[in-house]
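Missing here: one protein chain of the complex. Every other protein chain is in place.
Here is chain A:
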Amino acid sequence: MTEMPRKPLPEPSGESRPYWEGLAAGRLMLQRCAACGRIRHYPRPLCDACHSFETGWVAASGEASVQSWTVAHHPYHPAFRGELPYTLVTADLPEGVRLVAQLRDAGPEALRLGAPLRIGIEENGEGQALPVLRLAGG
């Protein structure tokens, strides 16, 4: 009997653990430099603006807008084969950073640059909480 391949899971570092723990608790958390206030993403040790290692975390507003997207058709990983095709949206957050997440409840034909989005969080079927995106309003 063949074992079902597992999806790739993050291996959190000291810097990124609060991000992943935040998702598990239902919140998208962003690093905020404790010295100069700059928000940065993806999580990393050092503020590139003021070079402070002191870091706090803030919850994202949940708003976003479309920067770009792609639709995945090719099965690069067997664990995602059953979900194909899926739309991956690159989203601008008003906090000044971006995230990439799968689009829910709409197809790529509904996307336009700048279209408003809402960030959600869902469990990926294997116990991992991940961000997802939905078109805002309607």
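Structural remarks
In this text, contacts are C-beta pairs under 8 Å (C-beta built on N, C-alpha and C of every residue); 3 or more make two chains touch, one makes a residue touch a chain; residues count from 1.
Convention: contacts and distances are computed from a predicted model.
According to its UniProt record, the chain left out of view corresponds to "Transporter" among "Transporter", "3-oxoacyl-ACP synthase", "VWFA domain-containing protein" or "Glycerol transport system permease protein".
Interface note for the absent chain: among A:V71, A:A106 or A:A136, the touching residue is A:V71.
Interface residues of chain A with the unshown chain, by the touch rule above, are 7-13, 16, 41-42, 67-74, 76-77, 80, 83, 85-86, 88, 90, 97-102, 108, 112-113, 124, 128, 130-131.
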